[in-house]
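A single protein chain has been omitted; all remaining protein chains appear in their positions.
Every chain is named by a letter (A and B) in the order it is written, and numbering of its residues begins at 1.
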Amino acid sequence: MSATIKWYWFASPQSFFPLAGTIARVCWLGAALLAAGGLYVGFFVAPTDAQQGEAYRIIFIHVPAAWMSMFLYLVMASWAAIGLALNTRLSGMMASAIAPTGALFTFIALWTGALWGRPTWGAYWVWDARLTSELVLLFLYLGFMALQAAIDDPRRADRAGALLAIVGVVNVPIIYYSVQWWNTLHQGASVSLTRAPSMASTMLAGMLLMALAFWLYSIAAALTRVRCIILERE
Amino acid sequence: MIAAARCVVARDLLLALRRRSDVATALLFFVIVASLFPLGIGAEPNLLRAIAPGVIWVAALLSSMLSLGRLFAADHADGTLEQMLLGAAPAGVVAAAKVLAHWLVSGLPLVAIAPLIALQYDLPAPLYGTLVLSLLLGTPVLSLIGAVGAALTLGLRGGGVLLSLLVLPLYVPVLIFGAGSVDMAAAGLSPQGQLQLLAAMLVASAAFAPWAIAAALRISTE
Partner (left out) sequence: MLEAADLECERGGRSLFRGLSFAVSGGELLRVAGANGSGKTSLLRILCGLLSPDAGEVRWHGAPIHGLREEYARQLVYLGHAPAVKDDLTAGENLSIACTLAGLAASPQAAREALARFGLPAGEIPVRRLSQGQRRRAALARLLLSGTVPLWLLDEPFAALDASAARLAEELIASHVAGGGAVVYTTHQEANIRAGVLRVVELG
């Protein structure tokens, strides 16, 4: 009973404000530490790949960023759905706070994918299925942010964005599948750009460390942004 | 409920009849866009034959998206949209009826004109059937998904462009399977799989989109 009351108390933006600050500070620190560890493993400890040489090391940023971009869209849509269902102000703010970070990771995934493509396949962009899906995901994020930016009334902005996010999240698997199929139709059995070389355990460890680092970064960034939004609106 | 739906469809068709130029401009846009590609790429027959399905589909998609602005904006401006939301029929039914009328006026004519564009691109005759069928199945899906975007962006500044940004990513699967089905047929393979997927998308969007549209309309008219 007391746990439920505590939960509802934090659902109020004013009460959540200080808590968000504390969690954010912890996460910034954790993210920095894990990132240092992950990058060390990725760039110094993991062995050189037989086929791709040193260039492959960029997957330590590219793959975790891609994971985060998809994961964050799911989280954003969940907050949005909660906000619509329970009519809480904070849920909508959280969804709005997550969006820019999600868009950032999508952009990083695309950028690092292009950087990986150049030395490996000779071109910056080869319409690989995964990268194309990431591109569409970036448009979904930007659309969400643009819609919220275009609406003055915060309540309408939250609810409209929430509906868009939910429609988007339902469509993401369909988009992913259709792009996969499109890729096989038009490019035959070309090797996927984003298929990592067979994983040595150190490589996997490196990617997981980076993924965790990105996750903590996302939490920290989202919470810091939510504090700004709370200050703006209340 | 059926009476209300029939009334809404009849009303929208009547309004379109009295504003024929609006409808005609969207169709003209379809034809013009399709005609631009050869001008930009060159008129090499083999190339045109290869890009025809994609070009026709993209042009249909853009034309459909342009006409979405007309779907709710006028009713929202003169207050009739609110009255429809306060009517005796559920908002989802009203939304579905409006989308149906919109498709009859903006989507179906595209399907009818598409063979003419295909002629311009010298698409081989056996592919016409697949092209028309893919458009027949796909354009209603475009209208349904687009209507959600149109409802969300009611009355906002930056309207048309914002609507495009919201809706185009969601159009990607329809485009891929629509144009892809014709490409499959062109390669001598059966387009059945893609057409069935389009049909499935049509059924799913017809079932779920009206409620999303109704929710978006309520959010936008608050």
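The rule we apply is simple: a contact is a pair of C-beta atoms (placed from the backbone, for glycine too) under 8 Å apart; a residue touches a chain by one contact, two chains touch by 3 or more.
Remember, predicted model here, so these are calculated numbers, not experimental data.
Peer 1: Of B:Ser35, B:Thr80 or B:Gln192, which sits in contact with the chain we cannot see?
Peer 2: Per the contact definition at the top, the residue touching the missing chain is B:Thr80.
Peer 1: Since one chain has been left out of the picture, which residues of chain B touch it in the full complex?
Peer 2: Interface residues of chain B facing the absent chain: 3-4, 7-8, 11, 14-15, 18-19, 74, 78-80, 82-90, 94, 218, 221-222.
Here, only the chains that are shown with their structure count from here on.
Peer 1: Measuring centre to centre with CA averages, how many angstrom lie between chain A and chain B?
Peer 2: Using C-alpha averages as centres, the distance is 31 Å.
Peer 1: Any idea which chain B residues touch chain A in the complex?
Peer 2: Residues 148, 152-153, 156-158, 162, 165-166, 168-170, 172-173, 176-177, 180, 183-184, 201, 212, 215-216, 219-220, 222.
Peer 1: Which of the residues in chain A end up touching chain B in this complex?
Peer 2: Spelled out, the residues of chain A in touch with chain B are 136, 139-140, 142-143, 146-147, 150-151, 155-156, 159-160, 163-164, 167-168, 171, 174-175, 177-179, 181-182, 185.
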